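The complex is shown incomplete by one protein chain, all other protein chains being positioned as in the whole.
Just so it is clear, A, B, C, D and E label the chains in written order, and each chain counts residues from 1 on its own.
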Amino acid sequence: MKLKIINPNTTWSMTEKIGQCASAVANADTHVVAVSPRMGPASIESHYDEALSVPGILDEILQGEQENVDAYVIACFGDPGLYAAREVARGPVIGIAEAAMHMASLVGTSFSVVTTLARTCNMAWHLAERYGMKRFCSNVRACDLPVLELECPGSDARRIITDECRRALAEDGSDCIVLGCAGMADLCEEIADAIGAPVIDGVACAVKMAEALVSARLATSKRGDWARPLPKPYSGVLAAYALN
Amino acid sequence: MKLKIINPNTTWSMTEKIGQCASAVANADTHVVAVSPRMGPASIESHYDEALSVPGILDEILQGEQENVDAYVIACFGDPGLYAAREVARGPVIGIAEAAMHMASLVGTSFSVVTTLARTCNMAWHLAERYGMKRFCSNVRACDLPVLELECPGSDARRIITDECRRALAEDGSDCIVLGCAGMADLCEEIADAIGAPVIDGVACAVKMAEALVSARLATSKRGDWARPLPKPYSGVLAAYALN
Amino acid sequence: MKLKIINPNTTWSMTEKIGQCASAVANADTHVVAVSPRMGPASIESHYDEALSVPGILDEILQGEQENVDAYVIACFGDPGLYAAREVARGPVIGIAEAAMHMASLVGTSFSVVTTLARTCNMAWHLAERYGMKRFCSNVRACDLPVLELECPGSDARRIITDECRRALAEDGSDCIVLGCAGMADLCEEIADAIGAPVIDGVACAVKMAEALVSARLATSKRGDWARPLPKPYSGVLAAYALN
Amino acid sequence: MKLKIINPNTTWSMTEKIGQCASAVANADTHVVAVSPRMGPASIESHYDEALSVPGILDEILQGEQENVDAYVIACFGDPGLYAAREVARGPVIGIAEAAMHMASLVGTSFSVVTTLARTCNMAWHLAERYGMKRFCSNVRACDLPVLELECPGSDARRIITDECRRALAEDGSDCIVLGCAGMADLCEEIADAIGAPVIDGVACAVKMAEALVSARLATSKRGDWARPLPKPYSGVLAAYALN
Amino acid sequence: MKLKIINPNTTWSMTEKIGQCASAVANADTHVVAVSPRMGPASIESHYDEALSVPGILDEILQGEQENVDAYVIACFGDPGLYAAREVARGPVIGIAEAAMHMASLVGTSFSVVTTLARTCNMAWHLAERYGMKRFCSNVRACDLPVLELECPGSDARRIITDECRRALAEDGSDCIVLGCAGMADLCEEIADAIGAPVIDGVACAVKMAEALVSARLATSKRGDWARPLPKPYSGVLAAYALN
Partner (left out) sequence: MKLKIINPNTTWSMTEKIGQCASAVANADTHVVAVSPRMGPASIESHYDEALSVPGILDEILQGEQENVDAYVIACFGDPGLYAAREVARGPVIGIAEAAMHMASLVGTSFSVVTTLARTCNMAWHLAERYGMKRFCSNVRACDLPVLELECPGSDARRIITDECRRALAEDGSDCIVLGCAGMADLCEEIADAIGAPVIDGVACAVKMAEALVSARLATSKRGDWARPLPKPYSGVLAAYALN
């Protein structure tokens, strides 16, 4: 199967890392393609950034449908554009927050999310509610690290995040940790070893869930509010998004 | 005060109607400006349309900030881009679903939303949850009318909507009705007379709530996740959205 | 329009303060009348006090209906008698806790209530639930100040409350503060300046919401459980409450 | 033990019936006293009636405390004044809706409430939520019978209520029925026989729960918001309610 | 009436203590029989132990039905096998967690559970949710005492538990305490005296509730999912459990 993993920001160093982490857990017969959109923000750290990442994501989905992609992963912990993407894709579309939280609920009775900036914690809580995972989420904790700090070779991010994960176990009484940023995907195993508890990376989880759905021959239902959008005119710089 | 009301779709006949309904309830010293964005979908009837209406809305907000707008209303029942808009506006930003549901909860112990297409009902439920209004919402009902049917002079929309409102009172046991589309704003009084119960139009409610907030000198808190977004590069056709 | 604001306790110094705060935010064409009932407790600090404040409130509402009052505000943070008042008033009746919490949810993603005595915190939580605002309420905090301490010229109340508001922002992670007592209405602006975040006073909010409802021509629905009570005999000292 | 059961309305024929039903299930060493207050509404069918029944109830509680009453039952399905009564009574105070719903949850996995007028259904839902019993309540159904119709010898109430109970089992999928009015207490056994499912009468349940609490030596905690109210002046016709 | 109280573990010293505590609060005409099953774990401290205590409990229920038992109490704070037992018993079956939590909600507005091992806290939360009591439960606290430590004459358990109860009142803001283990039943009065707040022991509460139900002639509804199980073959060492 062909799996397209979309890093919704335009920072390609992160896209490559995400692609490597995805490939590392993918089945042998899964062909992983990792991309960043051709427009949008360099990182996603606000509702504003998130909203403006969606046109680029949908552009990648529309292209993917031409390229016979079997499933998509949206690799930002806010799961931007997830429902819109499901409307236009034939195969499954999985968000990494969605996948990580679902998986975490199978591995422990409670998880803490450890993410970058405090201002994004509320978004994570909102997703936990949307996915039914709020009852398993004991806390959402920020490291006060901007997203792109994770891409800086000499940064102290690794240590800061590991420390916050350790505190999460101790203070929140959680059984496991969900990493709250796609840019942390490569730290998963190392932190798990350091803290002695399961650490869940949404990139890996989303890849496995997308594979699972395709393998079980399950695709998005087209009966409800994820049906294909009605054709209509689009204007201005978005004119090309008109479907038919 | 200067109030900008944004119809997030690009159908200007609807924009004018919304502007008139807004002006009709506004205080004497409120200057209402009604606009449609310069890009985006002709109507909003899916997650896809909604997501792609947001760049146009934010463009209008950014412009509004240059024009000393005191408050904004987003006049689509999905309240697209509401949180992103709050991050970049100095004054209050109110969504019409948000305003209508809050007001409805002061007028009755339960309301039914009557909207256009069935595929959008789930979005209304999602907003009701987000705003804490789910406990007051007894049902969300669709009329199976496309949004732009409301703009057709000879259409039967008026009768169809009134009938659905009547059924809502009878079958849902609701005390009042929330109109689920900005394009229904002009029908509010007529339907209320016909069914003998309060009918709540979000356009009017949002105007009054925006005025109330400005008058009480309350603006969006900049402490939490509605703080101003961090400056960062934006690329491609969205490059102009970069803040500083 | 004529707006009657009822301070449900019999302490007229507080009533005057409430009247001034209400007038300060009211529209130019709103005539504000502030009253205390002719019976009941000197302050409201328990379920017992609250229950026994309601006959006085309803007495004021029944009188108001004779005097063509257009809307009422009940100015005690427990919103005593709110639903009973709605049954007998033609126009809207707004509680200050109700108004403050709704407004707060438009201004921030979470609020802390700062109130007087710890024994009333539970009542505030109960109202937050009733109004659907529990999801926005991160904490209800008490200052351990009796209500009437707020009326003592030389009291330290101002400082104590400001300090508690500051702690609320820091410890609860809230974006804004809701003042949990009508007697704090005059402190609103000062505290906001001191703590650098929106502070919401229910008296001002309720006045603006009552005006908004009247201006949008929305009155209490008479279809459900807020319909006018059935006529029936009342006996003893309450005999005069019999409606016809 | 001495148990005072208060019928909060002033219709003494109902009070006698309630007293008989209470005595029928009470332990041999329980002395049941059934009373109506000396002021208030002839029946309780609105928020207005309910609010105005509370001064009379509290008057009976205050008297009871002089008479060494060990426990109280408030015998109206709205449980009026329950929390206020708990603040001033030394021993337990139990509401009949509270008792019936708790007991019902031990007897079946879901119950339907069958009550008098539709306008009171919302109150029953509110109590179900307050007591944590909403998850067991599958429906609240009205018979469109005014409360005092239950006191009319030739009325058809018995048949109408039994029919509604039968419909509740069939249509709501409930396991058992909760009678939603103290005036139905004498019908309990007869309806249970007729419909072949448990029928729960709050009067009997509240008596048994009050006895159980006293026997287990459990009284209202005086640490939280049910602590004794602070002493303070009361004015007007309510002056006598001032505690010291 | 004949009441069988089942200690689901096989530690008979605990069974005797439970029997004494039950008899101490039972009505004069209640004949209490306390038993442990003839198979199963020596104590219940995990989902594994709990699941494997159920065959023994059901064995006692099946026997009890031969012996005309009128009501049963399951005396382990996890309420193991409660719903299965209700399916096969004619009379009421009450769990001690269930009874304690219900009673606690009548005595205070919030309770803390104080239990043995931290790993069982989650089970208590789950039961609180199941019984609708989550809204009253402010915390579940563990003493890090293995269950059987409570049976050791020289143990420090009494002091440790009392201290934890005291901390619960101070830190959780609870009004009362629920003892989270049947083995603590004999400490109830002593701790209540020590901490000055109601302490609720599920053994006593369950006995009183079982008596109350029998006295009010209420038995498990046989209409829903607590109906008698369908007859079918059972195999292996469980063959004797086949009903007919």
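Keep in mind that, in the parts below, a residue touches a chain if its C-beta (ideal position, glycine included) is under 8 Å from a C-beta of that chain, and two chains touch if they have at least 3 such contacts.
Every value quoted in this text rests on a predicted model; they were computed, and no experiment measured them.
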Omitted-chain footprint on chain E covers residues 10, 37-43, 45-52, 54-56, 58, 81, 83-84, 86-88, 119-123, 126, 129-130, 146, 224-227, 229-230, 232-239, 241, 243
Interface residues of chain A toward the undisplayed chain are 25, 27, 92, 94, 98, 102-103, 105-110, 131-136, 169, 173-176, 189, 197-198, 200, 204-205, 208-209, 211-213, 215-221, 223-226
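The criterion applied here is as follows: only the chains that are shown with their structure count from here on.
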Residues in chain C with touches to at least two other chains are numbered 109-110, 122, 224-226
